[in-house]
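In this view, the complex is presented without one of its protein chains, the others remaining in place.
Chain lettering (A and B) follows the sequence in which the chains are written, and residue indices restart at 1 in each chain.
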Amino acid sequence: MDNLSKKYLRPRKIPSTACSGCGLGMNHKAVVQAIYDLGLEVEDIVWGTSIGCAGRQTFGTWKGDGFAGTHGRVYAIARGLRLVLPPEKKIILTVGDGDAFGIGLLHLIHSARSNADFTVIVNDNLGYMSTGGQYGWTTPRGSKTDSSPYGMYEQNLMSDGMDVLGVLRNAGATFLARHVSMDGQRAVESIRKGIQNRGFSLIHMVYPCPTNFGSRELGTRDTVKIYNWIKKKAAPLGEEKENTLWATGIYYDASNSRREFSESIHRNIEKIRRTGTI
Amino acid sequence: MKRYLETGNFAITEGAILAGCRFFAGYPITPATELAEAMSSRLPQEGGIFIQGEDECAALHLCVGAALGGYKAMTATSGPGYILYADPYGWAIGSEIPVVILNSGRVGPVSGITGAPGQGEFYLTRYPTQGGNFETIVLAPNSAQEAMAMTVEAFYLSERFRTPVTVLADQLITDGFEDISVPESDGEMEEMGFRTWPRKINRGPEFYPAMDEIDVPPVVLGHNTGALCSDWTPTEEGYDIEQVQAHHKHAYRLIYKVRNHRSLFNHLYEKNFMDDDPDLVVVSYGTPSRVVNTAVKKARQSGLKVGAVRLINLWPFPDEHFRRKTKYLSVELNWDGQLVREVQRAAPKDSEVHFIGSCGDLPTVTDLIEAFERLLQGQSLARRGWELEEW
Partner (left out) sequence: MRTEILASGFGGQGVVRLGQILGEAAVKQGYRVTMLKSHGTEMRGGYVRSQLVISKEPIGSPMVENADFFVALSLAAYKAFKHLVTKNGIILYDPAFVVELDNTLPCTQTAIPAKDLAVEKFGRAVFANTIMLGVLAKLVEEFDPKILLESILHIIPKYQEQNEKAFELGCALL
């Protein structure tokens, strides 16, 4: 265990039970690094998780208070919690792509719409990997998974000019970024900015899954090969090539430009209580 | 004490506020919409939070989130919304989070008829989520005044048992007007039998003790207690675990904390003319029970030996009222018969258990007395517009 882990994480959950070669640990570490860089302490953060690989592997790792929601609903729970926790408490959610962009998309959009102050890290292993590897809403076109044996041929949120971050931007999110897990310090920077935004922030972070995605689509569980495959398909925003799937960096930053959900509700309640009207 | 002519929705709102509810998340649905509207007007006046969810599933999750932050929270809906609670209801049962849910029954299945009363969720309130391995508490008032009292009681029980409690009402209760007395002081609340219980905070490290005790404070996040709560089977500290023995302990607690402490609420029933071992016992809950009470009283006046058991505590089902071998008649606001099945199960072998149902409209006193007479004479029940059918 390194010093960061000692400070913030529970020894019982480190190392995690993730598959060998799983890239989730890099994402997780980037989040913890960003928290450290901001000078935040264990008690400053309530950590929520979803189900699936990303949710289950990160649940209960934070030394402080933590919760895991049912499939796709952690955003609604977090909104309820946001309304009653003191504003200085940060809420960080580590979730998966199926949870955020599939079953939970409605709740995610309403979190963006209301500009609820929490930071969502969507750890994208390119489909439903904890159930054995089925395609999801960001699985690259043509990818072979257990539920797309001929190649993924559905329209999805990352094809034909679609971008799930565009959906969230239009829904009212105030900070959006995208990275792959090998982005290192650049990803930490984005997460740090996301946490600093008093409003809805989401960082989409693609990470490699050797066990399912790698073995089905790339025909190998070789960690180096899948890491390289992801790296090749990622490029910083503005430097995209023809085969770029993930343009990395800050997609949209309107941090602290719009009134935060809980602040707005409490301001109105306080005024109604005092004056009987808004 | 202040008296009003008001709806059940008003009474439930005031009851919730008296019980300390300061968070309500709802979603518009007839006939519970006016309750959300009343909350939207009243809660901010009390410094409480009202919010609309993007759907009922979100609404209850919002409540559970607020409850996890230490608030007493409530939501309200009708059948088509209640079914969307399956996710958060199960989560709150498993994570032992106190929250109160009101269901105002209308005519189903699905959207059915919106503005008319029904009782189609007798079993759904027992099994509001999947997976089993839990016991639920359900209270069914039969008037607006009692709906207020049962809302207060639901908050009380939800805190002590740390579990969601459903108040099962119907459209006539929530939409109908009635004279309602609202207590204005703690003394008056006590006078009316209202019990309250404050939110306490579990300081750990055993957030999910493997025993059947009540009064274990619930998990509250944000106090840096290291509390964990999740949708997975928990260890006593709240870590997720996939192990049959750990699950057995968890399930034992979810089932027996309720079953072994029924004495806290199993006094919630009403009996009329039951002292002389009546030849026919009429069983009901909710608004139909008011017609039953009037009918039984009238039947007694004309010499029929009929008695009535009205259930307020519906679940866990109070078997103790059905120990005597006699004739039973279940009166319900549905055509399929739900309560009757539970009476059949609870009554001694070879008891005659009958059912008379209607939906969208209450049964009439005249119809009920005719049914009593037929049953007492050993005839079967005539179902209006339906073929003769035996239960």
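Observations on the structure shown:
Everything below uses one rule, namely that a contact is a pair of C-beta atoms (placed from the backbone, for glycine too) under 8 Å apart; a residue touches a chain by one contact, two chains touch by 3 or more.
Since the model is a prediction, treat every value here as computed from it, not as a measurement.
Under the touch definition stated at the start, the shown chains contacted by the missing one in the entire complex are B.
Listed residues B:P28, B:G47, B:G115 or B:P348: the one in touch with the omitted chain is B:G115. Touching the missing chain, out of B:R290, B:R341 or B:R374, is residue B:R290.
Only one residue in the set B:E135, B:D175 or B:E342 touches the chain that does not appear here, and it is B:D175. Against the chain not shown here, chain B presents residues 3-5, 30, 113-116, 143, 172, 175-179, 287, 290-291, 293-295, 297, 360, 362, 364-366.
Everything below uses one rule, namely that only the chains that are shown with their structure count from here on.
Taking each chain's centre as the average of its CA atoms, chain A and chain B sit 39 Å apart.
Chain A meets chain B in the complex at residues 12-13, 42-43, 46, 49, 51, 56, 59-60, 63-71, 73, 76-86, 89, 106-107, 110, 265, 268-270, 272-273, 276. Those residues of chain B lying in contact with chain A across their complex are 23, 25, 43-49, 51, 53-55, 57-58, 61-71, 73, 87-88, 90-91, 221-232, 238-240.
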